[in-house]
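A single protein chain has been omitted from the complex, and every remaining protein chain is retained in its original position.
Let's look at chain A:
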């Protein structure tokens, strides 16, 4: 990989930057791992949450989410989880959707879906927590 190697088309600057042709280097890989690690304890809590609220009455469910510890942990799971699932679905789309138009459309829909899910959950938890 010396600079005299004529078969290598990459400039010294591009090698130093290490961002590759997609221009974002290892950020997708890294963020997937970062959110995955965060999701381990958070998802375990979420499973505890599901099992606890299953069959609870309206008042009991409200009171459960009204607990700040429950609300904040649930919010963390939603933020980390929604980001992780956006990254994952992006990878699935990039792997299987080959048409340029349908690929870009799917990638956009992925961002819209993840954003809507994230915001709807966060808004609902805020509304329940602040008791409006």
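Operating definition for what follows: a residue touches a chain if its C-beta (ideal position, glycine included) is under 8 Å from a C-beta of that chain, and two chains touch if they have at least 3 such contacts; residues count from 1.
Basically, contacts and distances are computed from a predicted model.
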{"item": "Options \"Urease accessory protein UreD\", \"Succinate dehydrogenase cytochrome b556 subunit\", \"Helix-turn-helix transcriptional regulator\" or \"histidine kinase\": UniProt name of the undisplayed chain", "value": "\"Succinate dehydrogenase cytochrome b556 subunit\""}
{"item": "Residue in contact with the excluded chain [from A:19, A:62 or A:108]", "value": "A:62"}
{"item": "Residues belonging to chain A that touch the chain removed from view", "value": "33, 36-37, 39-40, 43-44, 46-47, 50-52, 54-55, 58, 61-62, 65, 81-82, 85, 88-89, 92, 116-117, 120-121, 123-125, 127-128"}
